[in-house]
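Notes follow the structure.
Every protein chain except one is present and positioned as in the full complex.
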Amino acid sequence: MSSIPASADRAAIASETKARGGARFWRLKSFARDRAAVFSALFLLVVILGAAFAPLIGHYGPDEADNLARYRPIGTLGHLLGTDQQGRDMLARLLFGGRVSLLVGVAPTLIAGVIGLGLGLIAGFVGGIVDQIVMRCLDVVFAFPMVLLAIAIAGAMRPGVLTEIIAITIVLIPYFGRLARTATQGVTPMPFIEAARAAGGAPVTIMLRYVLPNVFSPVVVYATTLMGLMIVVGAGLSFLGLGVQPPTADWGAMVAEGRVVLRRAAHVTILPGCAILVVSLAFNFLGDGIRDALDPRTIRR
Amino acid sequence: MSAPATLEVSDLRTRFGDASSGSTVVDGVSFTLRAGRTTALVGESGCGKSVTALSLLQLIEPPGEIVSGKVLLDGRDLLALDERGMEKVRGARIGMVFQDPLTSLNPALTIGGQIVETLQAHQRLPRAAAERKAVELLARVGVTNPEQRVHDYPHHFSGGMRQRALIAAAISCSPSVIIADEPTTALDVTVQAKILRLLRDLQTAMGAALLLITHDLGVVAAMADEVLVMYAGRIVERADVDTLFHNPRHPYTKALLACVAGIEDDRRTPLEPIGGSAPDLRNPPNGCRFSPRCPSVRDVCRRWDQPLRAVSADHEAACVLVEREAALV
Partner (left out) sequence: MASFLIRRLVGVLPVILGVSIVIFLLVQLAPGDATTVLLGPQATEAAKAELRQALGLDQPLPFQYLAWLKRMLSGDFGVGIATQIPVTSLVGPRFLNTLILTFSSLLLAMAIGYSVGLFAALRAHSLFDRLSMSVALLAGSAPPFWLGLILVLLFAIELRWLPVSGMQDMAGAGGAVDMLRHLVLPTVTTALGPAAIIARIVRSTVLEALSKPHVRVARAKGLGRAALLRRHVVLNALPPVITITGLQLGYLLGGALLTEVVFAWPGLGSLLYDSITARDLPVIQATALVVALSFVLANIAVDMINVILDPRLREA
């Protein structure tokens, strides 16, 4: 869990403005060379599928308490990853919990991405007083440490998945906004935009057809990296009890529940944390891979 | 040989990469620098001139390494020195001026600071004395208002002035050898002449040996006493400047001169580019390295590498034709 490093901004912007068509093929080949990124992409696919098809995997439901099978360690027959203090199957809980945790990481990032992209585009393209107002508003959110604001917002509302999503979305919008604005400011003064203006294009059209495609790539790279971080943040909110309520499974909430039995059955805490860690890492590598694939300097034929 | 030898380089070899797959970018270079004389090292980009200069100061970093050779400064072999020993030589006995004055200066330190640090690295001067000396040095290299400008940062200086400041740092400890690696290439033409004149004046006043590395034959004509022509890691011709321009003997030298428009040439005199391109030193050609591109190539050139042959007392060229022409005389 961390604040968004400014280096991610700079790195993302470094992949601006590309030639189209033929370049896409080389970009894919370049991506394919990054084994960590490819592996991560496949891994995430497996995780997502596992979470989506959770009911079809294994014998147990996530909420099936079994008093006779409590505290089973990893590797027990029938409970591959053991059980928790209520006898619930850990594997099932991880898979079902993955649904919530992934949703809480991915959804706000996408929503904030769209909103932030829009705001940044407008601010960067129109400039002037509009830019000042938008950036000032975003600065206000930047004035809060990200995690704290998310917690404060989520804490003020009723606990639940929607609360978490809303809180994280609000907190993320400025980061996308700032990135999109900087990228837009890089593209707007370019000659081909002037040419489009001179040809009599309406500003909105120009923004969407010419500026947006060039701003898109840094935003996509950023979003991928952020998804990993937001899964951690979301887990943090759940850990504090601001998300789903028991008995619903969610990785962060599972860590909190496992905390009580840390001495007796450490795996109840260790497993969900590992899940968060591994998924976050995978998004990290994936983001790096996409960034390198889009950066013209690293494309090798 | 009038002046005594200050720096003698013998058979210097510097390689990048390992023995099997690397390229020996400086391959058996030998020359002598003498006090008060300007020696120009000429060649195309990539021929190894800069690497030669860096090798003299042991500034080559992995994957490059100096493989063999001797560099005798007043009798002592520099290549035998360890890093500590070299630190005493660099800046104090040999001063170096680099190509791009903008990137050669640390933007976070003052101009004065970057001169003072050279002084303090070699002389036990109290800070105030070193600063005064820095002001003197700036004045000496032609920076106006040195008392104020010594506190300025590099971004306040123009390109020419930055180079002057760098020269000031390079000569601050009165070295006996000055190496200038393309000192004017990054500067405006009007400034180039001034900087060259400055170097000349300083050299004369200090009685130092100047090694001037350049690809610009105009600079060579204006500044050099002696010229070394380098191609593909080797010296292919050595002569004093007048002889080189009027009686070049190596086909490469002749071709270089033909590339450049003389001031008397008119539009009808064609510029003759040299066909082909420089060899890949990972796999140098058998025989003479210039043979693939040489207009006067003979069979023997392709088979046997040509050593430097004396044309006269002060003139050598690495070409078989020297022998043949001598035989004809």
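Letters are used for the chains, namely A and B, taken in the order the chains are written, and counting of residues starts over at 1 for each.
Going forward, contacts are C-beta pairs under 8 Å (C-beta built on N, C-alpha and C of every residue); 3 or more make two chains touch, one makes a residue touch a chain.
Given the structure is predicted, the values throughout are model-derived calculations rather than measurements.
When the whole complex is considered, the residue among A:Leu80, A:Ala152 or A:Met190 that touches the unshown chain is A:Ala152. Of the candidate positions B:Val25, B:Val42 or B:Leu57, contact with the unshown chain belongs to B:Leu57. Across the entire complex, the residue among B:Ser68, B:Thr103, B:Thr204 or B:Asn286 in touch with the chain not shown is B:Thr103.
By the touch rule set out above, chain B reaches the unshown chain at residues 57, 59, 83, 87-92, 95-96, 98, 100, 103-109, 114, 117-118, 121-122, 153, 155, 166, 169-170. Touching the omitted chain from chain A are residues 1-3, 5-7, 136-137, 139-141, 143-149, 151-153, 155-158, 228, 232, 235-236, 239-242, 252, 255, 258-259, 262-263, 266, 269-270, 272-273, 276-277, 280-281, 284.
Definition applied: only the chains that are shown with their structure count from here on.
Note: centroid distance chain A to chain B, computed from Cα atoms, is 55 Å.
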